[in-house]
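Just one protein chain is left out here, and the rest sit where they should.
Let's turn to chain A:
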Amino acid sequence: MRQGRTGGNGKVQRRGAGASQAVARAGAALLLTAALFALAGCEDVNWRGTDISDAMPALDFELIDENGQQVDEGDYAGKTTLVYFGFTHCPDVCPTALARLSAAIRELDEPTRDAVRVLFVSVDPERDSPEVLDAYTEAFGPRFIGLTGDKAALDAVTNRYRVSYRLGEPEADGSYDVDHSSAIFAFDSGGDARLLMRDTDPVDSIAADIRRLVEKG
């Protein structure tokens, strides 16, 4: 640098190069500063989902599992737990959401997969018995568990995570539609709420978030 400035013939040219380098360096320094600020302001800049650590309560429910057993959050302690609300008569949105989660889990290595559970909470207990849920979740893989409960138990969970569901009016043949939340809630192995994902998120984003959650424990 110093030599460049005191040089002979190449002086002007070198000076020019030196100036643009200096600008580049200043730019890089600015970027670095901005990145550091971002890091300081928010530790988890790399999450693809929305960080809900401070916004949502820890995992807490009392429901019936697909084997007909009464279960609560303690039964899944130690696992990174993803919770999705839906119903099995849902032809498009629910299977697509579970298929995305299934594909994301398949991207993980075996020990990481084992550290994950997906709880599919049916808000349609009238039609979704434990037997139905068992056959249904089986189609998506061994880490998928179907849960349901009576209206009071379901309302307690949905209210807790500020989501809602609505059973539609029955058609002539008795079938009815159900509106439900499109959110996927992710809890860490300690049961604390960590991320809100969407059932439309790309598989790679979901996989990256699950991997980080498992790594962080």
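Here are some notes:
Following the convention adopted for this analysis, a contact is a pair of C-beta atoms (placed from the backbone, for glycine too) under 8 Å apart; a residue touches a chain by one contact, two chains touch by 3 or more; residues count from 1.
To be clear about the criterion, contacts and distances are computed from a predicted model.
Within the choices "Carnitine transport ATP-binding protein OpuCA", "Copper resistance protein CopZ", "Electron transfer flavoprotein, alpha subunit" or "Beta-ketoacyl-[acyl-carrier-protein] synthase family protein", the name that UniProt assigns to the complex's undisplayed chain is "Copper resistance protein CopZ". Of the candidate positions A:117, A:180 or A:194, contact with the unshown chain belongs to A:180. Per the touch definition above, the residue from A:79, A:100 or A:117 contacting the chain not shown is A:100. On the side of chain A, the interface with the absent chain consists of residues 86, 88-96, 98-100, 102-103, 132, 135-136, 138-141, 163-164, 166, 175, 177, 179-183, 199-200, 203, using the contact rule stated above.
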